[in-house]
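All protein chains but one are shown at their positions in the complex.
Each chain carries a letter (A and B) given by its place in the written order, and its residues are counted from 1.
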Amino acid sequence: MASLWEYANPVKFMRLSGWLMPLSAVLAAGLIVTGLIWGLFFTAEDYRMGSSVKIIFIHVPSALMAINAWAMMLIASLIWLIRRHHVSALAAKAAAPVGAAMTMIALMTGAIWGQPMWGTWWAWDPRLTSFLILFLFYLGYIALWSAIDDADTAADLTSVLCLVGSVFAILSRYAAIFWNQGLHQGASLSVAPGERMDLSYRMPLYLCMIGFGLLFLALVLAGTRTEIRARRARALLTRERARA
Amino acid sequence: MELRVTELACARGGLPLIEGLSFAVGPGEALVLRGPNGSGKTTLLRTLAGLQPALDGEISCPPEQMAYAAHADGLKSTLSVRENLGFWAAIHGVSDIEPALEAMNLRDLADRQAQHLSAGQKRRLGLARLIVTGRWLWVLDEPTVSLDAASVALFAGVVRAHLATGGAALLATHIDLGLPEARVLDLGPYKAEIPADLGFGGFDGENGGAFL
Partner (left out) sequence: MIALLIRDLRLAFRAGGGFGLGLGFFLILAVLVPLGVGPDPATLGLIAPGILWVGALLACLLSLDRIFALDHEDGSLDLLATSPIPLEGVVAIKALAHWITTGLPLALAAPVLGILLNLAAPGFGVLIVSLALGTPALSMIGAFGAALTVGLKRGGLLMSLLVLPLYMPTLVFGAQAVTRAAQGLDAATPLLLLSGITAGSVALLPFAAAFALRINLR
């Protein structure tokens, strides 16, 4: 069987992502559109929350991807630090803006949902606070990437930041819980018995979650492809200058 | 104790500068590196001192045996000459700095703050640091910058005394130090070819033109 590490070779990665990226983009669009239409127009309204509850079809998947994007960056950073695969570092770089955007979407849809529910756009609730802090981590990570000229140096330093940041992000999460017990409801899709979401809600929500996952994949692949081409272009320029 | 460099390649800012470089320096020997600006003298010395990784090749002598000195002397302007030198001596586990002050003719300046020294005096203080490291191999990048003729002669004497006690020195310099016994190594022939897959050093071989 072909090893996964083969795709650390940019040529193989470009070949793979060349068809995987458009495929996942189309699938993502299909799933999200289906999930949203199903969720928004063909589900009952919640007896307490009315139609405003339907924003979960965007809110929950984006929040999920906001965290998973950081987790993916952490894994990619570790791969770069341990195995020095350039594609891995570039994928981490490409994931950061997508993760930041997902965090922003989760925060904004949360605010729009919170206004009719809690009567406020923003509350210093542990979950909201954690997401805001996560957003700041994304900003710092992106800023560090863009501040350093040398690509390998930038990859090394951002990887260390990602590792240390992950530890502190988890600490921040517990600090935020300690700090304020919060208004936010429990996880919408908790497996624990008790107040569970109706199946008619869960199905479109699953579609949207898979769709957002594929959307993330497509965007990261597109970003990584761009980064690889940019690296290639810069390498060619450097070579021309060195020969001149 | 010998520095033996085999098939060394090193790069600056991702651009290979030197490749296939081999030489050896033993106790009592001095080697002067020559080459035009940008030929990689500084890069080579930083690589030897362990400040940056080599692209390829072997260096037999660990950086812990080398005393490295570059353009910046690492002086603190608000500390006196004695305090500056005493600090580096303490870092290297040496307590007596008087011989070093004497050798670089700094005794009269010992209690002056480094900010009130002239450029040449600062340089002499920076070079006095080499003596207090107690290391046998001196790796020096342009050691004579801003020194006057008398100070260059003084420095040459210090290097000669170091060689006489079984030390060695590797110097990158453009001027004649007055060390006729020193061998000269021209870096010109070791200039690195620009590889076709430049910038993709970490990528597996077959890059081709697949990206464009």
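The criterion applied here is as follows: a residue touches a chain if its C-beta (ideal position, glycine included) is under 8 Å from a C-beta of that chain, and two chains touch if they have at least 3 such contacts.
Treat the numbers as computed from the prediction; the structure is a model and nothing was measured.
Visitor: Who touches the missing chain here, B:G20, B:P63 or B:G120?
Guide: Of the candidates B:G20, B:P63 or B:G120, B:P63 is in touch with the missing chain.
Visitor: Hey, which of A:S51, A:T153, A:S200 or A:T226 is the one touching the hidden chain?
Guide: That would be A:T153, which touches the missing chain.
Visitor: By the contact definition given up top, give the residues of subunit B that touch the hidden chain.
Guide: Listed in rising order, the touching residues are 46, 49-53, 63-64, 66-76, 78-79, 83, 86-88, 90-93, 129.
Visitor: Against the chain that's been left off, what residues of subunit A make contact? List them.
Guide: Against the left-out chain, subunit A lists 133, 136-137, 139-140, 143-144, 147-148, 153, 156-157, 160-161, 163-165, 168-169, 171-172, 174-176, 178-179.
In this section, only the chains that are shown with their structure count from here on.
Visitor: For subunit A versus subunit B, what separation do you get between their C-alpha means, in angstrom?
Guide: A distance of 48 Å separates the two centres.
Visitor: Per the contact definition, I'd like the list of subunit B residues that touch subunit A in the complex.
Guide: Residues in contact with subunit A: 13-15, 194, 196, 198-200, 202-204, 206-208, 210-212.
Visitor: Okay, in this complex, where on subunit A does subunit B touch?
Guide: Touching subunit B: residues 8-11, 14-15, 84-86, 150-152, 228-229, 231-236, 238-239, 242-243 of subunit A.
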